[in-house]
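Each chain you see keeps its place in the complex, though not every chain is here.
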């Protein structure tokens, strides 16, 4: 039997360099009596290394700290880095930001003191983040003492959350029904 | 009931599931269901469950009623005036529902198999080695997270112990410290409105904040800027800003002004009056 494919899968999956001993033991567990001996394993590893050598492959299997590890070839690092950078990251929000955004979405237009009233914590710092991410914007001032700024969600908010307009926001009642149903079953 | 059927209600997702199983296990032609027999078997299943004190969901009872209704309709004599092809079979609707349900039951089975196959493959992306940690930690969120979060916030607000305390009265010095520290963290200008929104939570604090801003302008610690008429007013650090860190603020305020009228710590008997 050809053990190379299995060894390739194991090296690919492992986060740390895998030693030939570890591979031999793993194969013993899988194949029992039919498992290959240490020498056979080493031969398969050597063949695998050979497969990955050469310009035709973008990956390599290298020997590190007495074990084997898969990695991209160094000459592609720059290109790979550029690719990773180009990935559009998903909307990343801290829990505090998400909470504040939720309050604004459902209570808009709303002032910072009103948000703090609901959340019970200072919201000013998070407001700045949400403004920067263009998820919220100002909406005039509230005619009460101090004339605090009102905030509302933006078009970008709708886009990010896949909504056509605000009326598409699920009502809390609708979600309560889901919760209730989940609890009774 | 035929003992070989051996049906227990708990094994079923719903009445359609149970019915379908009764039909398929006995290899009955689904397009020609013997309603009387099936209804009897179905009722027996439910009765059996009830005898064992199993809660029978409303859906099962509703289906029982439907079956009895169909059975009774089939007993009615056919309309002799209508040709055979126009005679409506009372079973049609149920049969269609059963067939539809069965299709999706098979689809679910297919999805299950696909998922098993997918779960059997492992991925180990090496992305981490190429990501710089400049991004802030956070969660990728969707609409569901948003609603759920709002619900949680409201729940927390509802259960949060409410302490009804007198509104905090901030002294001049404390107010200067707050404005100073807030401005220090801030790279550009700080909107005046934001300061009022945060710190002017009662009339007294509103006045204190107002006086403090005037005081800081006088000390040349800050400047106020307004780009256009009626536009937002911004606070910016000015050349005297570092002075605010140079020593005890009491000294600074006392030496220069008497805005300390609301400042209990500073208003010792021999403090200068606010008549400068």
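First chain written, first letter: the chains are A and B, and each begins at residue 1.
In the analysis below, a residue touches a chain if its C-beta (ideal position, glycine included) is under 8 Å from a C-beta of that chain, and two chains touch if they have at least 3 such contacts.
This is a predicted model, so every value here is computed, not measured.
Undergrad: What formula, in the shown labels, sums up the chain copies of the full complex?
TA: Beyond the single copies shown, the full file gives A x2, B x1.
The rule is short, and it goes like this: only the chains that are shown with their structure count from here on.
Undergrad: Measuring from the mean C-alpha position of chain A to the mean C-alpha position of chain B, what distance in angstrom results?
TA: The mean C-alpha positions of chain A and chain B differ by 20 Å.
Undergrad: In the complex of these two chains, what residues of chain A are touching chain B?
TA: On the chain A side, the touching residues are 9, 12-15, 70-72, 77, 80-81, 84, 89-95, 97-99, 101-103, 105-106, 111-113, 117-120, 122, 124, 141, 145-149, 161-163, 169-170, 172, 175-176, 179.
Undergrad: Going by the contact rule set out above, which residues of chain B touch chain A in the complex?
TA: The contact residues of chain B facing chain A are 122, 124, 126-127, 129-131, 135-143, 145-154, 156-157, 160, 191, 193-194, 196-198, 200-201, 203, 206.
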